[in-house]
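Here the complex is missing one protein chain, while the rest keep their positions.
Moving on, here comes chain A:
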Amino acid sequence: MIKAILIFNNHGKPRLSKFYEHYTEDTEQQIIRETFHLVSKRDENVCNFLEGGMLIGGSDYKLIYRHYATLYFVFCVDSSESELGILDLIQVFVETLDKCFENVCELDLIFHVDKVHNILAEMVMGGMVLETNMNEIITQVDAQNKMEKAETFIFQSTRQDR
């Protein structure tokens, strides 16, 4: 099971934080800080697996992370997930973001946090991997966005009628 998915930049500012287990707000922030500390100390050419910190769980939990340009993508998982599989999942996630946002960069993630959440909801649900096929995910996300746009359009047009 995936316990948490965190995206933060090189200075530790959170860009996305999704927890699949409940923690208080303070604990969540502490977890983000602690994870950042653990991950930022790592060299470039070491392996992508880290033993987890104290807060997010005991010895069963690992941090699997990937560093892309200015962002760290960190998945905190327990032993029931395949480590290499999660690494690939991170890759699929980033590629999907790239397709949706057209050459995604950190600013895209900053200003469209809700969209990133929606994309993530199509991939991981309740801490479990839902869908890994990039095209399928993008199709669903596009359909949902279309629905939303259609609603706002209707709403605006009804307003104009008055």
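As a convention for this text, contacts are C-beta pairs under 8 Å (C-beta built on N, C-alpha and C of every residue); 3 or more make two chains touch, one makes a residue touch a chain; residues count from 1.
We adopt the following convention: contacts and distances are computed from a predicted model.
J.: Not counting the visible chains, the remaining one has a UniProt entry; which protein name from "ORM1-like protein 3", "Profilin", "Auxin-responsive protein" or "AP-1 complex subunit gamma" does it give?
T.: UniProt lists the chain that is not shown as "AP-1 complex subunit gamma".
J.: Considering the whole complex rather than only what is displayed, give the residues of chain A touching the chain that is not shown.
T.: Residues 14, 16-17, 20, 22, 25, 28-29, 43, 45-51, 82-85, 87-89, 92, 110-111, 113-114, 117-118, 121, 125-133, 135-136, 140, 143-144, 147-148, 151-152, 155, 159 of chain A touch the chain absent from view.
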